[in-house]
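As you look at this complex, bear in mind that one protein chain is not there, while each of the others sits in place.
Naming follows writing order (A, B and C), and every chain is counted from residue 1.
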Amino acid sequence: MVTRASIGPLLNVLASGLLLISFAMLSRRRTQRLIILFAWQGAILFLSTCLVAYSSGLTELYYSAALTLILKVILLPWILHRLISKLGAQWDSETLVNIPTTMLVGLVLVIFAFGLTQPISTLATTITRHTLGMALAVILLAFLMMITRRKALTQVIGFLAMENGLFFAATSATYGMPMVIELGIALDLLVGVFILGIFFFQIREQFDSLDLHHLEALKED
Amino acid sequence: MRGITFVRQFGEVVLAIAIAPLFAGWIAQCRAWMQNRSAPSLVQPYRMLRKLFQKDAALAKNASPLFRTTPYVLFGTMVLAAAIIPSLATDLPFARAADAIALIGLFATARVFVSLAAMDIGTAFGTLGARREMMIGFLAEPALLMVLFNAFLLSGSTALPSLVEFYNAHRFLIDPSLAFAAIAFVMVLLAENARIPIDNPTTHLELTMIHEAMLLEYSARHLALVEWASSLKLFNYACIGFALFIPWGIAAGGRNGSAATLLAIAALMGKLAVAGAALALIESLSAKLRIFRAPEYLATAFLLAVLGLLVHLQIGAR
Amino acid sequence: MNVHFLISGWPGHALPSLLLIIAAWVVIGLAGLLRPHSLRFVAHLLFPLGALGCLCVALLAGTFLVSGHEPEVLVLPLGLPDLPFHTRLDALSGFFLLLLGLAGAGISTFAAGYFRSGEGTAPALLGLQYHVFLASMAVVILADDAYLFMVAWETMALSSYFLVTSQHRIPDIRRAGFLYLIMAHVGAICILLSFGVMQGGSWQFTFDAMRGASLAPVWATTAIVLALLGFGAKAGLVPMHVWLPEAHPAAPSPVSAMMSGLMLKTAIYGMLRISFDLLHVRYWQWGVLMLALGLFSALFGAIFAAVQTDMKRLLAYSSIENVGLIFTGIGLAALFEASNMRLFAALALTAALVHALNHALFKSLLFLATGSVLHATKQRSLGKLGGLIRRMPWVATLALIGTLSIAGLPPLNGFVSEWLLLQSFLFTPQLPHAFINMLVPLGAAALALTAALAAYVMVKFYGVIFLGQPREASLVEAHDANWLERLGLGWLALGCVLIGILPQLALKAAGAVTGKLLSETISPGFSIWLIAPVTPEHASYSALIFLAGITAVIGIAFVLVRILAHGRIRRTAAWDCGYPWQTSRMQDTAEGFGQPIRHIFGTFFRMERHLPSPSDKSPHYRIHIEDKLWRAIYLPIGRGVQRLADVVSVLQGGRLSIYLLYSFLTLLGLLVFVL
Partner (left out) sequence: MEILLVLGLPLLGAVTLALFGARRFAPELNVGFSLATLAAAALLVLRVIHYGPMLIGREQFFVDSFNVFLVALTAFVGFTTAIFSRPYMRIEELHGSLNSLRLRLYHSMYQLFMAAMFLALLTNNMGLLWVAMEAATLSTVLLVSLYRTKASLEAAWKYFILCGVGIAQALFGTILLYFAAEQTLGREGMTALLWTHLNAVKGHLEPRVLGLAFVFFLVGYGTKVGLAPLHNWLPDAHAEGPTPVSAVLSGLLLNVALYAVIRCKVLVEGSIGVLLPSRMLMTFGLLSAILGAFFLWRQRDIKRLFGYSSIEHMGIITFAFGLGGPVANFAALLHMTVHSLTKSSIFFTAGHASQAAGTQNMDGIRGLVGVSPTIGWGLMLGSLAILGMPPFGVFSSEFLILITAMRGHPWATPFLLIALGVAFAGIFGKVQPMVFGESDAQPLPHSPALVPVFVHLAMVLVLGLYMPPALAEWYRAAARLIG
């Protein structure tokens, strides 16, 4: 039975977990692993949202927590998993930048994010104020991942991880956005993933591979 | 009173027409002497004109009206020029009609017409002559204008009579700029009148000739007019020179009695005689230049004129 | 209507009637679309109507000028919400409208007889573009706010572009049009920016506001420089001239006439409007700048015209020369004005204005003449013409008048303006600036050289086209112009002669302008015979006496010759120093005539010469002359842009990761920026 007092530190722990997972995503090569990590991220997000909801006593946050559970822990990983097994794209080829460098850059990004959010996070009234920087860090790391990866699928995972970061930011900074917006975001996310699914198949039947270097024909030459 | 001036004007023109060939003849005579040849008589040009006037005009088949009118236009312009230039007196009713710049324009008109006429028949030499004539023209005009500029700056007027009046006012004015200008003017005069070193009035060696090349197709009375016009041109240039640089003797400053006129005529004759001799001397001493040395020659003239101008501006800043 | 009514010139009502005429032009243009392909309807009905409009414009503007009314202002309920169209008729615009009307009447009349069906664009479209062109030029002159001015200005460029490319199937013509429109557009932007400098504040874009605005010296100079760039690009000042020798020849001849004769003048108008009216000349350096550009353009144009082998290109370059002369006059005027020598400023400005008027007349005349020659012979190259004076006496005679006037020979109109210009040069030694008062007088020499070169060019032009023997067998069935064309040519020639022998008319018109701009006019004291700009003692010129004198002498000489001698004539073959078998090929070609120029001014050109070797079976001589500035300025610009474009296109490398990186870096950059 957690007391409200101990929630703050607990949340910080979870946030650090998110950050850790983002780094792990940067380093992983196997797509399967990435998906699992993504699911984990979702799970942590779910937990933290529940905690925030519990601490702030806002019922609507429970809804969004549930939404997270369904969408990000179960549905999306499952869809991605199916996709992979259908397309047989378990392995991600070499990243564009080698992983240690990526890590270093990621570290710099984290520092940057923290430095950036320090002044404003003090304004926050929420118990989770210090996690805003973490959220931003997660977003930037996901961005970095999208830049460094070659496969369409990993890019998508990066994209979803970014959404996670945003969601986390929303909950931690402001106890979540109004419900309408939450729903809208969730809906967009879902549609987006479905469209991506369609895309993958089209891309595959056109290029019989999901490697992005096939998608570099349109350029100024 | 006005009547008198008109009479004087008329007289001056007639005199000019009359003695222009004489001047040409005189120069030819001096040249002959200097090159110790037996000289033709002074009136040789008149005989020439008479002969030409009596002959039938042989006209090329495809000659256009332009070709036939040109000699008259040429003659007309030169006579008009003679009427404008104060060779004897300054109070000429005609002189107001055109100042020195208009005079240059007048000469240009003559040049353009003769060149066009030369191109009219469409023979090789005609067009060649026309081209060269126009070339000399555009090379000479800037120099001439600069020369005139000198004089204008002195007197503050482009009207030749006022110039002469001005000189009469300050009789013994010595302006170094004029010296430069005078030399430049002589060079231009030689070039413009198809004399050595630019052209040779007596040659008929096709490849070297300029002025003569344009007249090849003319004969009889047309030729006579053209020749007369060119001797008039030489005369006019001489008179311009006198008016600009040695205007002594010209009836000016309201002295327009018959005595003054007679004096003026005498002075003019004297100047012509000297000038003719000088010209002949120059021509005998110098050799004809290649056609493409002409630019350098006239550039020198231009340079001298500009030097004169600058000198004047330096001193004239008094 | 009674005569008095005419002369009094509807005090306060000239402007509305002018605007009505302008509207009428547009309507005339549109009317052509009713019967798009009927040449007779468009050419023989609409164009004469347009010419009538031109006459009315000339009449209105002339009466306005002589009656010396106060400026008329009219605001139309069009344009931008807070910036309706302002129009204004004052002396300056009146003068240029007079010019437009006089020359335009001749050109339109000629055009009525000129346009043939099946030549490029459909007649109706041509008619529309033509009349819109005409109207837009008039509006440019009448505009009194930056917006209307720019709209009319660009409309003018656009309509003329379409006219130029009316035979768009020929690649060269397309290229010419392209170059023209680009230069026009960039120039227009410069003008716009110049207005931007002069504006009175937000929404204060009327000329009145600009007159009132106070500018720091640096900004005023910026405005002048920008204006000089813009208007210079339109007027063909070197080095913004490159489009002109391409575009003017490409157009149908009446359009070439319009562009050379009228459109260039709108640029002159704009320059005058800005430098003398909007920001009253402040610093003598402006004058020196314009003077230098003008003189150089004049010389440059004359030299290049002398070596051309295409008759319309030759005329185009001569336009550059004349514009140069006009700018010389403007520069002198500015120089004097800034040094408080009002009278001399007025003299120089008068010279410039009169020369603008003259150029409008004789350049249109010559371009139209080339049009007739073109239709009669289908030849543009001087190398294939000759002897047309016998086939087309009318055109030849009228063209001779144009030739003599443009060569600046008394007693025709070209001489008047050059005379005035030289006169104003005579006072430059009195300028109160060291060096300037020594250097500028030398400009007079350059001017003289230019004038003489112009004579050279025109002898070449006329001699090679109309004189000599036909260089092509086909020339023998060349036909003379039809009556409408003759009428148009005759009108313009008449103008040249009239202004030549009665310069007082032009001087009075110009005097009205200088009176308003410089509050000083050159001495009104000249009688009907005599013009004496400053004082009769100083200098005087009387074309009338001049002409009378020459004609009298010629007549007397003729009569005397006939009385004392005889009039017998024997027609024979040409003598030519007794050389037999001369063919038409032995005459000087256009190239040959250009040879001395190439020799003397070689540094100006970039020449590629192909000379035959003595052993050639079929020797032929080819020379290609190029403008050095093209390679010196324009090609580098083009290459630079190309290179930049190549560099830029690296941004679009096709790699998604890189694209993402861009937005990532942008994000980080901006975040750092706000920190």
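One rule holds in what follows: contacts are C-beta pairs under 8 Å (C-beta built on N, C-alpha and C of every residue); 3 or more make two chains touch, one makes a residue touch a chain.
What you are looking at is a predicted structure, and each value in this text was computed from that prediction instead of being measured.
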Fill in the blank from the handout: Answer for the absent chain's shown contacts is A, C
Exercise for the section: Check each of A:6, A:101 or A:206 against the chain that is not shown and name the one that touches it. Expected result: A:206
Practice task
From the listed residues A:70, A:99 or A:166, report the one that touches the chain absent from this view.
Solution key: A:166
Fill in the blank from the handout: Touching the hidden chain, out of C:41, C:296, C:558 or C:659, is C:659
Completion exercise
It is residues of subunit A that touch the chain not shown, namely 116, 119-120, 123-125, 136, 139, 143, 146, 152, 155, 159, 162-163, 166, 169-170, 173-175, 177-178, 180-181, 184-185, 187-188, 191-192, 195-196, 198-199, 202-203, 206-207, 214-218, 220
Practice task
Identify the residues of subunit C touching the omitted chain, counting contacts across the whole complex.
Solution key: 78-82, 146-147, 150-151, 154-155, 158, 165, 168-169, 171, 174, 177-178, 181-182, 185-186, 189-190, 192-193, 195-197, 199, 201-203, 205, 641-642, 644-646, 648-649, 651-652, 656, 659-660, 662-663, 666-667, 670-671, 673-674
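The rule we apply is simple: only the chains that are shown with their structure count from here on.
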Fill in the blank from the handout: By Cα centroid distance, the chain farthest from subunit A is B
Fill in the blank from the handout: Chain-centre distance (mean CA atoms) for subunit B and subunit C, in whole Å, is 36
Problem - Rounded Å distance, subunit A centre to subunit C centre (Cα mean) - result: 70
Exercise for the section: Report the residues of subunit C in contact with subunit A in the complex, numbered from low to high. Expected result: 649-657, 660-661, 664, 667-668, 671, 675
Handout entry: For the subunit A and subunit C complex, residues of the former touching the latter
Key = 96, 112, 116, 143-144, 146-150, 155, 212, 215-221
Problem - Residues of subunit C touching subunit B in the complex - result: 386-387, 389-390, 400, 404, 407-410, 415, 419, 422-423, 426, 429, 437-438, 441-442, 444-446, 448-449, 451-453, 455-456, 458-459, 462-464, 467-469, 529-530, 536-542, 545-546, 549-551, 553-554, 557-558, 561, 564-566, 568-577, 579, 582, 584, 586-588, 592-593, 595-596, 599-600
